[in-house]
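Below you will find the structure I want to go over with you.
Every protein chain of the complex appears in place save one, which is left out.
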Amino acid sequence: MKKLMQEVRAFAEERDWDQFHTPKNLSMALAVEAAEIMEHFQWLTPSESRDLPEEKRKAVGDEIGDVLLYLVRLADKLGLDPVVLATQKLEANRLKYPADQVRGSARKYTEYERGV
Amino acid sequence: MKKLMQEVRAFAEERDWDQFHTPKNLSMALAVEAAEIMEHFQWLTPSESRDLPEEKRKAVGDEIGDVLLYLVRLADKLGLDPVVLATQKLEANRLKYPADQVRGSARKYTEYERGV
Amino acid sequence: MKKLMQEVRAFAEERDWDQFHTPKNLSMALAVEAAEIMEHFQWLTPSESRDLPEEKRKAVGDEIGDVLLYLVRLADKLGLDPVVLATQKLEANRLKYPADQVRGSARKYTEYERGV
Partner (left out) sequence: MKKLMQEVRAFAEERDWDQFHTPKNLSMALAVEAAEIMEHFQWLTPSESRDLPEEKRKAVGDEIGDVLLYLVRLADKLGLDPVVLATQKLEANRLKYPADQVRGSARKYTEYERGV
């Protein structure tokens, strides 16, 4: 991830695109790419979404790559490390949703409105 | 990232939340979290967005962590590696937007509608 | 809708908020509010989403109001009439997806990737 962050930075600098990469613009690009992932799933049933044809799985993978590129770029512009942040968040969620209290409870899950 | 992916998987399994983690639902959660990042920037000027107060930078970091958690979880459910995908995408973009042709050109940049 | 558009315009002018209401910022606010609608549905089954508890239905309604306010405001800033645009789009979709050819076909529907 460190390496990816440096490569994305070099990519932008070589093209003099740093001027466009305000955190504001990057947050928009990130949301647009996240929506492009979602577009592939919007009319599928839950089970269809678990069993994508290979061509569609590849197309979703392409968009996942885009989301990560913008996420890494945004984090870099803000001086943040996304893996550290995700790890901290997961740790916080472990405390917030103790496994022995929430297990198997769709009801509670919906109340929590949280997936990770 | 591999480690993070395994930890997120364990987190979901310990809570029996795997049943909710269809790729469809995860794509929605990812887009919701991406919008929560964006919410912090929506009324800022470009330069304000480059110079966030520390409290806001921390709040954005929190949401970046969420986005990465859902991205990693979604990729895992689809059997994909997000870092490999992002690296491939960046390589493709290097060929698509040759540095010596697009450098310093806001006009072209806008035509390309691409940031990374 | 005309009346609503005028009221939103007056609301912004009375607060001297017109300066913040660039189409760019309004497009972000619209997407953020659309995500807030979606947040209510992200972990629900399809059938749960058809049968919301009254409290949740009211909360979704609140966000629907927000989306329409920003949509109307954005259209106003661009000199566009959203109802005319939606009517034209629906007419175009009638021609694109003839009822007698697409009826009852989930498969085709997914191919079309279109819902309206």
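Lettered A, B and C in written order, each chain numbered from 1.
In this text, a contact is a pair of C-beta atoms (placed from the backbone, for glycine too) under 8 Å apart; a residue touches a chain by one contact, two chains touch by 3 or more.
Given the structure is predicted, the values throughout are model-derived calculations rather than measurements.
What residue numbers in chain B mark contact with the hidden partner chain?
The list for chain B reads 28, 31, 35, 39, 42-46, 48, 109-110, 113, 115.
Give me the chain A residues in contact with the hidden chain, please.
Residues in contact with the chain left out: 20, 25, 28-29, 31-32, 34-36, 38-39, 41-43.
I need the residue numbers on chain C that touch the omitted chain, in ascending order.
1, 4, 7-8, 11-12, 14-17, 19-31, 34-35, 37-38, 40-41, 44, 46-47, 49-50, 52, 57, 60-62, 64-75, 77-80, 82-83, 85-90, 93-94, 97, 99, 102-104, 106, 109, 115-116
Here is the rule we use: only the chains that are shown with their structure count from here on.
Suppose each chain is reduced to the average of its Cα coordinates; what separation in Å results between chain A and chain B?
Chain centroid spacing, chain A to chain B, equals 4 Å.
Send over the residues of chain C in touch with two or more other chains.
Those would be 28, 31, 35, 39, 42-43.
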